[in-house]
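Note that one protein chain is taken out, while the other chains of the complex remain in position.
The chains carry the letters A, B and C, assigned in the order they are written, with residues numbered from 1 in each.
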Amino acid sequence: MEANELQEVVLAFASGAKVREKTDRPSLTVPAASLPDLLAKLKADERLSFDMLLDHTAVDWLERGVLELFYQLFSTRHGHTLTVSAEVPREEPVAPSVSGVHLIAEWQEREVYDMFGVLYEGHPDLRRLLLDDSWVGHPLRKDYRDDHMIERPK
Amino acid sequence: MTVQAYTLDDLVKRLDPQATEGASQQYFLNLGPQHPAAHGVLRVMLFLDGETVVRAIPVLGYIHRGIEKMGESLSTRQFIHLTDRLDYLSALMNNWAVARTVEKAAGIEVSPRAEWIRTIMAELQRLQSHLLWLGVLGMDLGAFTPFLWGFRDREELTYIFEETIGARLTMNYVLPGGVMSDIHPEFAARVKKYVAYIRPKIAEYEALLSGNVILEERLRNIGRLSAEDAVSIGATGPVLRASGVALDLRKASPYGAYDKLEFQVPVGTVGDSWDRYWVRFEEMRQSIAMIEQLLGGIPEGPHMSVKPAVKVKLPEGVHYGQLETARGILGVFIAAAGGSDVPYRIHLRSPTFNNLWSVTRLAPGWRIADLVAILTTLDLVIPDIER
Amino acid sequence: MALFDPKGARAETRQVAGKSVAVLLAPRLVRRGFLHDVFYGLKSLLTGMRVTLPYGLTTSRIVTRQYPENRGTLKMYERYRARLTFIRDGQGRHTCTGCRNCEKACPNGSIIIETAKGAVTGKNEVQRFIWRFDACTFCNLCVYTCPFDALEMKGDFEHAVFDRRLLVYNLNSYAGPHASLWDKVEDEEQRKTLATKISPYDGKVPLAGTSMAGCPARAHGEGGAS
Partner (left out) sequence: MGLKIIDDFPGVAMKVPGGSVMLGVMDAVINWARANSLWPLSFGTSCCAIEMLMATGAPHQDMARFGAEVARPSPRQADLLVVAGTIVKRMAPTLRTLYEQMAEPRYVMATGACAISGGPFIYNNYSVVRGADEIIPVDVYVPGCPPRPEAFFYALLTLQRMIRSGDSLKSRHVHKRPVMSALPAGITVADIQEELRDLLERDSAVDVEKEAAAGPWAGKGYC
C-alpha cells in the first residue's frame, strides 16, 4: 500500500485523527483517549494488520506544555509503517494504556513513565523501569535538573 | 488522580501469595545483578518451586547510562560515538542506524563505495557478534571449547577492524555521509584470507556442537516462543525468526548494498532454544556468503560526502529510521526543532529490550539451568537494553 | 540415521512484510527410542572428541600473542587509536593554531585549549593543549575535524598508572606559535623569545578534585565514602 493510500484508510478508521505534518512516514495525531481502541482496530484489520508495536516513546515539548506520545507501528505481513501520536498535558499527564493490545507496551509504558512521568490508566504494573524507585523526578523532561548533572562548559 | 504507580516492594508484596501458591518448596532467588551467566548486569528475580521457576521478573537499571538525555546536547555526529557503547558487539551497525536516519532526514547522498564499505563491515561484525555468542553459549552450557574457539576466530576479525578502522570494539566508524576513513589497501586480501580460514572452522563447530547430544538435550523444546507472542512483544532479529517469522530488514526494506546480494533467511519452526541456536548458527554461514559476494566488486568513489567542517543540520520534524543489527531491529527516533545539528530528542529502540521481555513468558515451568540456556539463546546485551 | 542432519535445512519462499523472501527452515531433531539415543549419544561424544583431539596433538596451531615477551617486536596497526599526540616537524614544532575545532568536536570535553595572543606574532598561540586521557574515548573526531593536520592518534598502549591525575596531559611541549608562523619571523633574536618550554604536566593541571576553567570540580563523597 502506498503511503497516501494507507493514510486515507487509517483516517477513515480513527475519529478525531489528523495527519501529522513534518514526518517521513505516514503519521497521525489522535486524541489520547482513543489510543487503545484505535491500535486494536489497526491490529485486527486485514488490510492494515499493524501487529507489531515497534517503539513507544514521548517528546517533551516544553514551550507548548505538552508531552507528545509516539507509537511506531509496523506490519510484519505487509511491511508498512505508521506513526501514531497523541498529546497529553505536561502538568497532568494521563494516558490510557495499550498494554492490552501489544504485550511489549507494558515495558515501553513503564519506561515512558520512568523518564517522563506519564501515568497510564489500566496499566497492570506501573513501576519505574530503569531508575530506582526512590528516584525523584523524571530525567528526560526538559526541565529536569539534579545535583549530579554537570553542564558541559562552553 | 486514579492512576497508581507502584514500587518494586509493592510488586513483591502483591505477587508473593500467587507465586508460592501450590508450591511444595518455595524459594526466592535473585539472579544477578552481577551473575556470570547473565552476561552483564541483568537482575532477574526468580520465584521458585524447588528448582523450577514459577515466575521471573527482570529488574533493570543497573547499567542505565542516560544516553538519550546526553543526546539532547550533542550533535548527531558526536552522539554516534555513544551508540558504540550500547550494543557494543554490533557497534558499527548502531553507528550506521543513526547515520542513516540523519542522512534520510537531511537528504545526504552516500556514495556506492561508502555503502559497500558499510555493508561488508556490518556483515563482518555480525559474524563477529555471532562468534562471541557461540562461545558464550558453550560456556553457559558447560562446554569450554566453544569459548576458546569462538574467541580465537573472533579475534582475527578484530585485527581486520583494527587495521582499517583503528579500534577493536567501539569503532565510531560510520558517520553521516559515509565512513570515517577509506578501507586499508590490504583489507580485501585479508578478508579473503579470513573467509577461506573460517569456512572449515564453521564446519568444525557444527561437528562439535550441532549434533551433540548434551547440547541437544539442553536446547530442544525449551523456552518455546510462539510466533504470535514474538510479534506482540516486538521481538526482532534471530529471536523472531526462530519463531517462524522471516522478518529481516535486509530483505524487507534493503539498505546499503543488500539489494545486490543473494542470501537466504534462516527461520525456525517452533521457536524453542534450539531454533534460536540454529538460526544464529546459519546466519554466520549466510554472512560469510554475503562477504564473499561483496568482495567480488568494490565500487570506486569517495568514502565520505560530507566535509568534517560541515554541520549536518536536521530539518524540523520527526524522523525515524531502522536497521537490522546482529540482535534485531534498531530503531532511531529523532525529533528535531530545526536549524541545528543537535536533535531536540533522540530515542533508540533497542532490539534486546523487547527480546528480554520474553523471559517473563519463557522461564516459568523450566529449571534455573534451562533459564540460563534461554537467556543465552536470546543473546542479550544489557547496556543495549537500558541505554 | 543421525538425530540431527546438518544438511536437513529446507529452503522455501515465504511472504513476509509484503515481499517474498527466500528462507531456510531449521532442521528438527528426531528421537528414535531409548537404545538409539544411547548409541547416538556415545557417537556424538566421540565425534566431539575427534574434533578437539588434534588440537592437543599439534603445536602448529598456537595463536597466542606473546605479550610482554614480544614487546620489542610488537607493532600496532598504524591506524590504531590509543593516544592523542601532536604531529611535529623535524624541529619539534607543531601546526596547531588553537582554532578550537577539536575542542568543539570532542563529545565529552576531553580537550581543553588555552590560547593567548603572541607578543611577537600577534596571532593566537596555543599556551596549553590539555588532553584528558582519563576521559578520552578515542572516537577520533578531533583528528577527523582538525583542518591543519595537527593531531594524530598513536598506537602505544602502555599507560597504566597508579594515580589518575597523571592521565591529564599537556600535548604541546612549548607555548608558542605553530610551525608556519615561526618561519615568518625573520629576526634571530625575536625567534628565541617565541616559545617557552613546558612539560606534559606543566602549569595548573585540571586535577581530579580541583576546579579550573573548562574543568569543573568533582564533587567528593557523593557516590560513597572514601
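Rule of thumb we're sticking to: contacts are C-beta pairs under 8 Å (C-beta built on N, C-alpha and C of every residue); 3 or more make two chains touch, one makes a residue touch a chain.
Computed from a predicted model, the values in this text were never measured in an experiment.
Chemist: Let's see if you follow the contact definition: name the visible chains touching the chain that is missing.
Modeler: Hidden chain, whole complex, touched shown chains: A, B, C.
Chemist: Among B:G66, B:P112, B:P254 or B:P364, which residue is in contact with the omitted chain in the full complex?
Modeler: For the chain that is not drawn, the touching residue is B:G66.
Chemist: Specify the residue from the set C:G33, C:P54, C:P68 or C:G90 that touches the hidden chain.
Modeler: Only one listed residue reaches the unshown chain, and that is C:P68.
Chemist: In the full complex, which bits of subunit B touch the chain not displayed? Write them out.
Modeler: Residues in contact with the chain left out: 33-36, 40-41, 61-66, 69-70, 72-73, 81-82, 84-85, 88-89, 132, 135-136, 147-148, 151-152, 154-155, 158, 168-170, 382-383.
Chemist: So which bits of subunit A touch the chain we can't see?
Modeler: 131-132, 139, 144, 146, 148-152
Chemist: What does the interface between subunit C and the hidden chain look like in terms of residue numbers?
Modeler: These residues touch the chain not displayed: 63-65, 67-68, 74, 82, 107-109, 132-138, 157-167, 199-205, 207-209, 218, 220-224, 226.
By definition in this document, only the chains that are shown with their structure count from here on.
Chemist: Counting only residues that touch at least two other chains, what does the list for subunit C look like?
Modeler: 16-19
Chemist: Specify, in ascending order, the residues of subunit A that touch 2 or more different other chains.
Modeler: Where subunit A meets two or more other chains at a single residue, that happens at 76, 79, 152.
Chemist: Quick check on the complex: what are the subunit B residues that touch subunit A?
Modeler: Per the stated touch rule, the residues are 1-11, 60-61, 64, 66, 68-69, 72-73, 104-105, 229, 231-234, 245, 247, 252-253, 315-320, 322, 329, 331, 333, 335, 344-345, 347, 349, 353-354, 357, 386.
Chemist: Touching subunit C in the complex: which residues of subunit A?
Modeler: Where subunit A meets subunit C, its residues are 75-80, 147-148, 150, 152-153.
Chemist: Under the touch definition given earlier, write down the residues of subunit C that touch subunit A in their complex.
Modeler: So the residues of subunit C touching subunit A come out as 15-19, 108-109, 213-216, 219, 222.
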